[in-house]
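Submitted below is the structure of interest, expressed as structure tokens.
Removed from the display is one protein chain of the complex; every other protein chain stays in position.
Naming follows writing order (A and B), and every chain is counted from residue 1.
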Amino acid sequence: MSFLKRFAENRGALLGLVILAAIVFVALAAPVLSPTDPWATQGRPLLPPGSDFVLGTDMLGRDVLAGIIHGARISLWIGVLSTVVAVVIGVSIGALAGFFGGWVDDVLVRVVEFFQTIPSFIFAILLVAILTPGLTSIVVAIAVVTWPPIARLARSEFMSLRSREFVEAAVLSGVSRGRIMLAEVLPNAVSPLIVMGSLMIATAILTESALSFLGLGDPNRISWGYMIGAARTVFRQAWWLSVFPGLAIVLTVLAINLVGEGLNDALNPHLKGRIGLER
Amino acid sequence: MRQLGFLVGWLVKALVVVLAITILNFLLIRLAPGDPAIVMAGEAGAADERFLAQIRSDFGLDRPLLVQLGIYLKNVLTLDLGQSYRNQRAVVDMLFERLPATLLLTGSAYLFALVFGPLLGAIAAMKARTVYDSALMVVALFFYATPIFWVGLLLILVFSVQLGWLPPFGMQSLIPVEGTLARTLDILRHLILPAVTLGLFYVAVYVRLTRASMLETATLDYVKTARAKGLPEWRVATAHILRTALLPIITFAGLQAGHLVGGAIVVETVFAWPGIGRLAFDALFQRDYNLLLGVFLLSALMVVFFNMVTDILLRVADPRIGSRA
Partner (left out) sequence: MNAITTTQPLVSIEGLTIGLPFGGDRARAVDAIDLSVHRGRVLCVVGESGSGKSMTAHAIMGLVPRPLKVDGMIRYGGENLVGMPAARHRRIRGSRIGMVFQEPMAALNPVMKVGKQIEEVFRFHGVPGPHDARIVALLEQMGLPEPELLRHAYPFRLSGGQRQRVMIAMALALDPDLLIADEPTTALDVTTQKQILALLKTAQAERDMAIVLITHDFGVVAEIGDEVAVMQHGRIVERGLVSEVLGNPQHDYTRTLLAAVPRLEPNPSTKPAGAETLLSADRVTKVYASRSGFFGPRREVPAVTDATLSLARGETLGIVGESGSGKSTLARIIVRLLTADSGEVRLAGVERNLLELGHRELAPLRRRVQMVFQDPFASLNPRRTVFEIVAQGLLAHGTGRREARRRVEELLDLVALDPAVADRYPNAFSGGQRQRIGIARALALEPDLIVADEPVSALDVSIQARVLKLFSDIQHRLGIGLLFITHDLRVAAQVCDCVAVMQRGRIVEMGTSEQVLFEPRHDYTQLLIDSIPGRGMLSAHTGSRAK
């Protein structure tokens, strides 16, 4: 059964894909959908949902809906960008450790373990605070704290594949080590890495929202986490200020997780089709 | 003898982590744009030359980098994390003052997650492909996708603002209650919402993990052996499937401990819980880097501690670990 067919049979994954596609569309079309500046005051402050503003206004009279539409851009962008950086770091380190073993592995594993022992979120906060908040520092911070798991995965994949007989055969055929890593091992390790990477985007979006919530977001771009954080002092009176941006985060993260799981089931079919505990 | 070796191993590990974090802290400060003295002083009197001079001599900032590192290391190892210039107090004192509150919060959340996660996950696995399973998994997926701070805000809206059942912030009532028992109950009432907020995400994680791990374990040969022995299904599920399926979850819980401490910052901020997380948030706003670095170091130590606890648990649960040569 082909990958696409298996993916399409998964209703959750399809639902996730549809939601995700819609969010990506909103993010791309934000300037068209909501041409006005999301930072600009549009009406009276703290208007409840309904009326002129579908999702109400905040304490400065800014349109919540416009904020959510424009916030999609930064959430997705940071999620994808930081994951790409983390995957590149993680896979390189994990691949080297797993493929070469010995002292290379020992050293790299210690490094990975250390980065896993560090309370990652606090480290991210420190990095952003010290590097001064901005897109780059957030991406760097999230990547720096999220690469260890993918390095571990890449390491274990490379390690088990390295001792596989087809790799030994390639060594004996005189294929170079670089080529063995890239052409023999990597293609066989790629599907679990893709799955983990896709799920990491979701985690990155959550981390970004938490950073922004604490006031560490990019001050020039509106984001969902920032909106919730900024409205924290009035959230008891104006519930819509935190509920709607929160829903946007949940929906995005949920959709990505559904798609990621769909990918997992479709790419690793041997893990699927378990009927349950009873035989 | 083996226990001793284990303990020594962990002490060494803790020491290495402290050293590494210290060096990392040292580098972070120097990574920051501008004069490190000004960075460390934060917003507290950066303009005051006399004050900056004091900092420079405290940290040997006018000497070579390696000497600076040496001074810094020596300070940290003698439990001197410097001053919070904003608060005019020793960082160590401020941290220790706040430690119990954070330990209470993270410990309760950890316990909450480790009890309910595997429990609900096991139920989902045993009822796999039924309505119960689907319902549980949908709820788990929802909390897995929800930012912690948002859950906190919603819980406050529902349980404090709407229903008025539980206090929305703080660790104790504003007007102190009399008597030890009453005080304890008061703290517990305050603890429920933040602990649940912090724990829910991990409950969701462990529900999903436990279910997957059990379904995976159920396909192993020895489960078939257990059935061939004529054991009742409940016995097969508990003694043979769940028991081994829990091992990866304990391992994972250890790895997640760092996460949990990080999550505490957000939760303590939302609930104004007077712990280290809240301290970090304040320090962040006052650009009080010395304090922030202290928080970082202490939380890393907490993670080492949580890791050690899970490692001990794992040794108890899996006889193969530690005894295999």
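Here, a residue touches a chain if its C-beta (ideal position, glycine included) is under 8 Å from a C-beta of that chain, and two chains touch if they have at least 3 such contacts.
Everything numeric here is computed off the predicted structure, so don't read it as measured data.
Note on the undisplayed chain: of the listed residues A:28, A:88 or A:171, the one touching it is A:171.
Interface note for the absent chain: among B:30, B:127, B:183 or B:235, the touching residue is B:235. Interface with the hidden chain, as seen from chain A, comprises residues 164-166, 168-176, 179, 184, 187-188, 275-276, 278-279.
Although one chain is not drawn, its touching partners on chain B can still be listed: residues 5, 8-9, 12, 220-222, 224-232, 235, 239-240, 243-244, 247, 317-320, 322, 324-325.
One rule holds for everything that comes next: only the chains that are shown with their structure count from here on.
Each chain gets a centre from the mean of its Cα atoms; for chain A and chain B, those two points are 21 Å apart.
For chain A in complex with chain B, the residues that touch the partner chain are 114, 116-127, 129-132, 202, 206, 209-210, 213-216, 225, 228-229, 232, 235-236, 239, 242-243, 246, 249-250, 253-254, 257-258, 271, 274-279. Across the interface of their complex, chain A is touched by residues 17, 20-21, 24, 28-29, 31-33, 39, 125-126, 128-129, 141-142, 144-150, 153-154, 156-157, 161, 168, 214-216, 218-219, 227, 233, 236-237, 241, 255, 258-259, 261-263, 265-266, 269-270, 280-281, 284-285, 287, 289, 292-293, 295-296, 299-300, 302-304, 307 of chain B.
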